[in-house]
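Sharing a structure here in structure tokens format.
A single protein chain has been removed from this complex, and every other one stays in its place.
Up next, chain A:
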Amino acid sequence: MEAKEEKNKYSIIVPTYNERLNIALIVYLIFKHLHIVANSASATAQLASITLHTQCTPRSACLFRKWKHKLLCLGILVFPTSFLRSTFPVSPVVFCFFYAKRSSDLPFRAHVPCVLRNVNFEIIVVDDGSPDGTQEIVKQLQKVYGEDRILLRPRPKKLGLGTAYMHGLKHANGNFVVIMDADLSHHPKYLPSFIKKQLETGASIVTGTRYVKGGGVHGWNLMRKLTSRGANVLAQTLLWPGVSDLTGSFRLYKKSVLEDVISSCVSKGYVFQMEMIVRASRQGYHIEEVPITFVDRVYGSSKLGGSEIVEYLKGLLYLLVTT
């Protein structure tokens, strides 16, 4: 399935810290999946190498999205649907109408590769003074791919994720902004499906979700899955956010929407991601979801300790009271 690309430019902001190897791999993969030049000899080779694991949801009729949001604001039917939507295998008849209308829950009719030609994009690497030489690698990549495509905007030291996004946003030239992690847990092969979803639905925010059919996680043990599931159910019950994955950080924003939302967020870490999507949902922005797969850190390690759980609960209470 191909689509003609309009004059949209996508700025991909990648905050890095000690990601010497991963940043090179990510840049290569982004170019592989986005930089398909029409009518070139290498295009057919590129298309052949992109296997059938990117998928597009069918064209979603968003007729009821507006109504659902209106009803959400009135608090009617939200509690059961958000409680049920993300987890219940068979929804009660009354709510399955709204349940099925969420495009990311519809069964996939066909797995077709999402291929977009001539996507205009740039990659903004916001490096927080990595000691392992990440910036040298980015400079080498700039020689290969061009300085207009890869922008290196470093900062002197680790100053936090939110400020990294704001810093990247200042240098972004596109009208859309994609944020993703640099540790290869977010695979760039989903970028065309994000873009396609946004073009189809005209959404302000397209967020990747790991918890629906078609998405998934690899590399999590049972405890990790349990905490993730428990946190998700708790957040759905308390906050009624309208998205199934709150802590995911693989998102496509319209630039104006990101500027608006980020200025009102004060949290740190992954609670920051939650706060952004909840605030955006409260302000009524059109949010769509795309299933993504999440392979936990290939190189390096990530931990989930007791202090993170406490931080999460505090963030949840803060969002409950202030949004």
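The rule is simple: a contact is a pair of C-beta atoms (placed from the backbone, for glycine too) under 8 Å apart; a residue touches a chain by one contact, two chains touch by 3 or more; residues count from 1.
Everything that follows uses one rule, which is that contacts and distances are computed from a predicted model.
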Chain not displayed: protein name in its UniProt record ("Vacuolar protein-sorting-associated protein 36", "Cytosolic iron-sulfur assembly component 2B", "PIGF protein" or "Dolichol-phosphate mannosyltransferase subunit 3"): "Dolichol-phosphate mannosyltransferase subunit 3"
Selected from A:H167, A:K196 or A:R210 as touching the chain missing from the view: A:R210
Residue of A:L21, A:L159 or A:L199 touching the missing chain in the full complex: A:L21
Touch list for chain A against the chain that is not drawn: 20-21, 24-25, 28-29, 49, 51, 53, 73, 75, 79, 83, 86-89, 132, 136-137, 140-141, 143-144, 184, 187, 210-219, 222, 225-226, 229-230, 232-234, 237-240, 282, 293, 295, 298-300, 320-323
